[in-house]
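Of the protein chains in this complex, one is absent; all others appear in place.
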Amino acid sequence: MGGTLLLDIIIGGLILGGLYALIAVGLGLQYGVARVLNVSHGEFIMLGAFATYSLYTSFGINPLVSLVISGPIVFGLGFLIHRTLFQHLRKSSESMAAFEGTSILASFGLLFIIQNIALLSWGSDIKGYTYLAGTVDFGGAIYAQNRLLAFLFAIIIGLAFYFFLARTRFGKAIRAAAQDVDTAQLMGVNIHRMLGLCFGLGALMAALAGCLISMMFEITPLMGLPYSIIAIIAVVLGGLGNILGSLLGGLILGLVGNIVMYIHPGLSLIAYYMIFLLLILVRPTGILGK
Amino acid sequence: MRILEGKGVQKYFGGLAATADVDFHINQGEIVGLIGPNGAGKTTLFNLISGSIAPTSGTIMFKGENILGLKPHQICKRGLARTFQLVKLFGSMTVSQNILLACFFGKSGGVHKSDAQRESSRLLEFVGLSGTDGVIAKELTIANQKRLEVARALATKPELLLLDELMAGLNPTEVAQATELVLEIRKKGTTIFMIEHVMKAIMGVSDRIIALHYGKKISEGTPEEITTDKTVKEIYLGI
Amino acid sequence: MSGMIKQLRVVFILLAVLVVAFPLTGYCKDKILIGTAISLSGPYAPGAGMTQIPNYKMWVEEVNAKGGIYVKEYGKRLPVELIIYDDKSDIGTAVKLVEKLVLEDKVDLLLPPWGTAMHFAVGPVANKYGYPLIGPTISSEKLRKVAHKIPYFFGILNMPREQGAALVDLLVEFGIKKVALIYVADAYGIEWTAEVSPALKAKGIKAVIEQSYPLGAKDLSPLLKKIKAANVDALLGMSYPPDTFLITAQSMGLKLNPKLFYLGVGVAFPVYRDKFGAKAVEGVMGAGAWNPKLPYPGAKEYYDRHVKKWNKEPDRWGSAFAYASLQILEQAIEKTGTLDRKKLRDVIATETFPTVIGPVKFEGGFNIQAPGEIGQWQNGEFEVVAGKPKRTAKPIYPKPAWP
Partner (left out) sequence: MSSTNNPAPKWLFPLVLSFIIIILAAVIPRFLPPYTIISLNDIFMYIVLTVSWAVFSGPTRYISLASAAFFGIGIYVSAVLGNVLPFLAAIALGGLASFLLALLVGLSSLRLRGMYFTIFTFGLSELIRHSVLWWEVNITRTVGRLVVSVDNITVYYAMLTIVLLTLAMAYFIKNSKYGLALLAIGESEEATDHIGVNVNALKILAFAMSAVFMGAAGATMATRWTYIDPSIAFNPLFSFMPVLMAIFGGVHRIYGQIIGATALTLLADMLLTKFPYYYNLLYGIILVAVILFLPQGLAGLRERMSKWRKHVLVK
C-alpha cells in the first residue's frame, strides 16, 4: 500500500486517460471546430476496431499495420460524410444554434445506419483476439503493453497535433475557425474543405482509438455509444473548441476513474460523475475555456 | 433632488480596478453624459448601476434606496432601465413582442394585454417606428434596432434611463434624430444618464458631463467646463 | 348509377378481403405460429445472438425438415413459422411487442427474450395471456418469490442457490480458507453474493475482500492489485461478460494467480477460450456447465449440428438450455396432441422431458435437473467439475499460472 501503489494507480489512470484523450481530441475536432456534436463518433471507433480485428484474424495483418489500410479509408469516409451531409446542413440552417440541433439529429441517424450495417456484416457476437497482451514491469508496477502503446499513441498524436495547430498555417486556420468561422474565412481559408478535413481527421482518430481498443477489450458492433459519451464529456470538460482542453479532459476522466475505482469501487461511478459535475460548476466553460 | 447617487463605487476584475472609488450623482430631470476613452470603465459603471455585475464595494442610492447588489430585474422594477452598447434585442421576435414583454414585466407590471398593445403602438410612434409591429426585430436597420431598444426600455416605465452609446454607428442624420429623441424622452419626465462617444452630440444635449479615465472620475461639470478642462483635454480629447 | 357502381365495388372489395383473410383466422390450421421479441440490437444483442437466436432458428429448421410437429387434434404434421421481432434491449418495447405477437399476430406460442430483466418483464405478460414460457437465460432467486403468481412461466437455467452452493462445496473440497469475492453491481452479482457470502461464512471460509464494482468498468486493475496484495487462495468474481473478459486480461497482466480462479457469465463462451487461447484459460472456472461429452441422448448430435450450421460452437452456458426448452415445447405438443396452451402448460409443469441437458422436470416452476453447475476449461473443453456427481473430468487444482 501507500505511496508507490497510489503512484501506480495514477499512472494506470493516465494510461487509460491517454486512450480517452485520443477519442476526445477526435471529437474535439468535429464538435469544437466543425460544430457537429457527432454522437456516432463511437461508431467510427467500432469500425476501426472491427477493421483491425478482421484484417488480423482473416489475413494475419498486424494490428498496427492495419491502420495504414483502415486509417485512410475511415478518413475518406469522414470527409465524404461531412461533404455530403453536414456541409449541406450547415448551409441550409438559419443559425449556428439551429445547425447544432439538426447535426445532432443527423449524427444519430448515422449512428443507427453504421451500427446496423456492422451488425449485418459481423453479427452481434462478442469478438476478440490477443495482441501485445504482455506486460511491462517498472520496478513492481506492471502495465499491459497494449495499454502503454495506446498511451504512447495518444501522447504522440496530442503533441504532433499541438505543434500542427500552433505552427502551421493550416493549424492556425483551424484554431481561428474554432473561435470564429468568419474570421477564418477572411484569412482566405476554404472553410468547407477545412471543416471536412477536420471531420475526417476526427474520424481517423476514432479509427485509431478503435484499433487500440480492439487489443484491450472484447468488441461488438454495439460498443460505440459509451465511447461517444466519454468523448463528449471529455470535450466539454476541457472546454469547447480547445483541442488541448479535449486532451486534458480525456486524461482527467481516466485518472479520476482509476483513483475512485481504487478508493471505493462500489462508489466509483457516483464519485466519477460528482467530480465531473463539480468541475463544470467551478469552471462553467470548461477547464481551458475562456 | 438626487435620483441616483453613487459613493465609493469599486469593481475589481482580478487585481484590475475597472472602476475605483467613483462618486457621482444624477439629479431628477437631468441629462447627464458619461465620457472617457475606451476601457475607462463607463460600461462597467452602467453594469454596476443596472445590476449586471456585483460591485466590490460602495453604495448606489436610487430614489433614496441602496440598489447595489440587487438583481437587474429588481432594479428594473424600481424604475431604472437601460440599453446596451451592442444592441441586445430579442432578434427572432417581432418588434411589438419586444415591447409587449417589457410592458408585461416592467415597473408597472401586470398590464392587461390590450393596454400593453396600445402602449406598444404609442411607443413605436414615439420613437419613429410606427407600422413595424409585425417585423422580425433582427431585420430592422441598426438605427431602427437602437430605436426599438430605447422603446423597449421605455416600456418598462423607467424614471431613470441609462443609454449606452445610442449614437455609435449612426450617420449624421440619424444622430440628429437620436438627439431629438433623447430630448423628447426627458421632456416626458424621464431622467437620462448616457454614455456617448459622439462628442458633438453629447455636448449639445447634456446638462452635465462626467469624465472617467482608468476607472477614476477625472472631471465633472457643464459641457463648457469639460471642453475647457485641462486634464480632459490632455487624456481624452488628445490635445 | 355511378353511386351504385361505387357501392358494388365496396361490397366486392369487402368480399375479397374476407376471402383473403379467412385462412388467417385459423380455421384451417396449416402451421404453428411461434413468436418472440428478443434483442437483435442494443446491449443484450450479443447474448441473444449467441445463446438463443441460433438455437431458435436451428430448431425451426430441424422441425420443418421433419415436416413439422405432429399435432393430433389436426391429425397431421404442422410446420413451424417463427416471427422474430427486435426488442432493442428495451423493456418497454419488449412488453409491447409480446402483446403485439399475442393480440395482433395471434401466435400459437411464444419464445422467451434474453436476460434476467427481460424475462421478469415478459414473463408476467405471457402469463396474463396464458402462454407457457420456458426461460433459458434467467438466473435469479427473486423468481422464487413470484413463481407462484406466474404459473405459465418456467425457469430452466441454474439458479444462484444451487450454483452458489456447488461453488462453495468446491472450495471446501480444496480446503480453501481465504478468498476475494467481487461482484458486478447488478442483479446477477448481488443475488450471487447474497447466496455465496453467507455460505462461505458457514463453512469458515474468509472473504478478505468483498466488493462490488460498476457495470461497464473499463479498468479494474486497481481492484485486482488490491486482491493481489491480499494474497488470497481464490478469486470469486460474480461477473458479466464484459467484466469477465476485462478481469481475465488484467489478471494475466498483473500475474494475479490465485489457486482457484472463478468468474461468472462469459467464461463458458467459446470466444473466451478463443480470445485468450486454450492454453491461457486452462484451469479457469466459470458459471454454467454443459458440454457434448455429457451422457444425455442427443447432446453430442446437437453440438455437431450447431457447429455445422453456424460454423461456431454453442456456448457452454445457456445454449443447450435454450435448445432444451424448445425440445420440451415440441414434446409437450406431441404429448397433448394439441396447441391448447392451458393443456401444454399443465404437461410441462408435471411431466419429465428427455433433452440435451438431461431429463428435465419442473417443480414449482423450476427445473430440478442440471447437467452441471460449475465448469472449468481443460484442454480447450469446458469440463463439468461441480456438482460432484456430474463431473466430466477431475478438476485441476491449483490452477496453472498464466502463461
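A, B and C are the chain letters, set down in written order, and residue numbers restart from 1 in every chain.
Note that in this section a contact is a pair of C-beta atoms (placed from the backbone, for glycine too) under 8 Å apart; a residue touches a chain by one contact, two chains touch by 3 or more.
Not measured: the values here are computed from a predicted model.
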item	value
Omitted chain's touching partners, listed by label	A, B, C
Contact partner of the left-out chain, one of C:Lys29, C:Lys142 or C:Lys178	C:Lys142
Given C:Leu33, C:Val95 or C:Met285, the one touching the chain that is not displayed	C:Val95
Residue in contact with the excluded chain [from A:Asn38, A:Thr52, A:Ser66 or A:Gln115]	A:Gln115
Residues of subunit A (touch criterion as defined above) contacting the omitted chain	37, 85, 88-89, 92-94, 97-98, 101-102, 104-106, 108-113, 115-117, 119-120, 229, 232-233, 236, 240, 266-267, 269-270, 273-274, 276-277, 280-281, 284-286
Interface with the unshown chain - residue positions in subunit C	40-41, 84-86, 88, 90-93, 95-97, 99-100, 103-104, 116-117, 120-121, 123-125, 128, 142, 146, 185-187, 190, 194, 212, 214-215
On subunit B, residues whose C-beta touches the chain left out of the figure	50-52, 71-73, 76-77, 81-82, 84, 88-94, 97, 100-102, 104-107, 109, 117, 133-135, 152-153, 155-156
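To be clear about the criterion, only the chains that are shown with their structure count from here on.
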item	value
Chain contact topology (line, ring, star, complete or other)	other
Chain whose Cα mean lies nearest the overall Cα mean	A
Among all chain pairs, the one with the most C-beta contacts	A-C
Farthest chain relative to subunit C (centres taken as mean CA coordinates)	B
Rounded Å distance, subunit A centre to subunit C centre (Cα mean)	36
Interchain centroid distance [CA atoms averaged], subunit B/subunit C, Å	73
Separation of mean Cα positions, subunit B and subunit A [Å, integer]	48
Where subunit B touches two or more other chains at once, by residue number	none
Subunit C - residues contacting subunit A, complex	40-43, 45-46, 48-50, 182, 185, 211-214, 216-223, 225-226, 229, 241-242, 245-246, 249-250, 252-255, 269, 271, 274-277, 280, 312
Complex contact set, residues of subunit A against subunit C	1, 5, 8-9, 12-13, 16, 115-116, 119, 123-130, 133-135, 142-144, 216-218, 220, 222, 226, 254, 257-258, 261-262, 265-266, 268-269
